[in-house]
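One chain of protein is taken out of this complex; the other chains stay put.
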Amino acid sequence: MERDLTLIAMFAALIAALGLIPQVTLAFGVPVTAQTLGVMLAGTVLGAKRGALAALLFMALVLLGLPLLSGGRGGLGVLAGPTVGFFVGFPVAAFATGWITERLWRLPMGLAAGIASVLGGIVVLYVCGITGMSIILDRGWLEAAALSTAFVPGDVIKAVLAGMITTILYRARPRSVVSRG
Amino acid sequence: MLALTSPVRTRAHGWPAGAKLGALGLATLGLFALESLLGQTLAALVVLGLFLAPGRVFAAAGLRRLRALWPFVAVLLVWNGIEGDLREGAILSLRLLSAVGAATLVTMTTRLDDMIAVIRRLAAPLRRFGVSTRPLELGMALVLRFAPALAARGTQLASAWRARSARRPSWRIVVPLAITALDDADHVADALRARGGLIDEGRPNGT
Partner (left out) sequence: MTSVLDLSHVSYRLDGHAILQGLTLRTDARRIGIVGRNGSGKSTLARALTGLLAIEGRLRVAGVDVVHDRRAAIGAVGLLFQNPDHQIIFPTVAEELQFGLGQQGVAPAEAGRRVAEMLARFGCAEWGPRPVNDLSHGQKQLVCLMAILAMGPRVIILDEPFSGLDIPTRMRLARRLDALDAALVHISHDPADLRNCDHVVWLDQGRIAAEGGPDVLGQYEAEMRRIGARDA
């Protein structure tokens, strides 16, 4: 019970920390912040329910006015901005990633986590994000989608990394990777 | 932790947080209902005036927060301009700037404690139905405590990396960072239980 709460809070803090630390360079020299990597990991490590709660907790603190979104953004303005869908999509994406990771328990940990991160952390997150953008900018869905595609390659790399990192975590701390509990 | 509250104290800091949030909600609804260019221009001027009212430091800090919007404004104007409807592009751009600006104003003039108090009040009815809001409050406190600690650990790992490598830190530092998070979760769960935990009804809390 207490451990569920602290795991959820720690992953909310991890999502925040990954947006705050200096950018890390992914393969091919693409510098991106690792915040969505944190969202993917919340799902692959904590599973659907706890992962979504971690992302929700993170969201709540951003809305309360903490500069935890990558680039030090935060506050209520996020909800009126064009990226609102990506932001609101965090818990949805974490839930989907966790749900798929749990369903793929037959597969090796890393493969399951990688597939789940692509489907949950990219497909689901972009559906939410693009929908939000098309509403705020008053543009068709496909036009809004075109504006977002620049970030897809970076996110694919992050999904692969999420799979690798989850494997390492599963080996190092099997009892903490509760998506396979 | 450093919050996004304004560097200068304004009169609006003293206004009740609930009222500010309510007004923001209404203003946002209004902005989205308003379809005239004149109306949107006036609304944007009002928001700009509110940013300027407390002085230059406040205005500079506030308008800097809207920086992320400029690329989108450019896209809206160019895109709609190409399609020959610059008026529509202007309305959308002004609305975007006013809505985000108004929300930023509320965030800048409301202390974190006051925001948390609003959440607590909104959650109060839940308690009447027997839903405990304790985990939510504890969870928020834990994130406030550990987000800076984890970020500091991340920076530390990045310097440890740079001390031995000419390249920028890679994703590999995310692994020890996540392990720190998992281990801290265990330790803090112990610390919570050592002082009574969430429920303390005669139950051995074995791990």
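First chain written, first letter: the chains are A and B, and each begins at residue 1.
The rule is simple: a residue touches a chain if its C-beta (ideal position, glycine included) is under 8 Å from a C-beta of that chain, and two chains touch if they have at least 3 such contacts.
Predicted, not measured: the structure shown is a model, and the values here were computed from it.
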item	value
Omitted chain's touching partners, listed by label	B
Contacting the left-out chain in the complete assembly, out of B:19, B:38 or B:194	B:194
Among B:4, B:73, B:115 or B:142, the residue in touch with the chain that has been omitted	B:142
Missing-partner contacts on subunit B, residue numbers	1, 138, 141-142, 144-145, 148-149, 152, 184, 187-188, 190-197, 200-207
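Operating definition for what follows: only the chains that are shown with their structure count from here on.
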item	value
Centroid spacing, where centroids are CA-atom means, of subunit A and subunit B in whole angstrom	17
In the complex with subunit B, residue positions of subunit A that touch it	1-3, 5-14, 16-18, 20-26, 31, 34, 37, 41, 45, 57-58, 60-61, 64-68, 71, 73-83, 136-139, 143, 147, 161, 165, 168-169, 172-173, 176
Subunit B - residues contacting subunit A, complex	1-5, 21, 24, 28, 65-66, 68-69, 72, 75-76, 79, 88, 92, 96, 99-104, 106-108, 110, 112, 115-116, 119, 135, 138-140, 142-144, 146-147, 149-151, 153-155, 158, 167-171, 173-175, 177-179, 181-186, 188-189, 192-193, 197-199, 205, 207
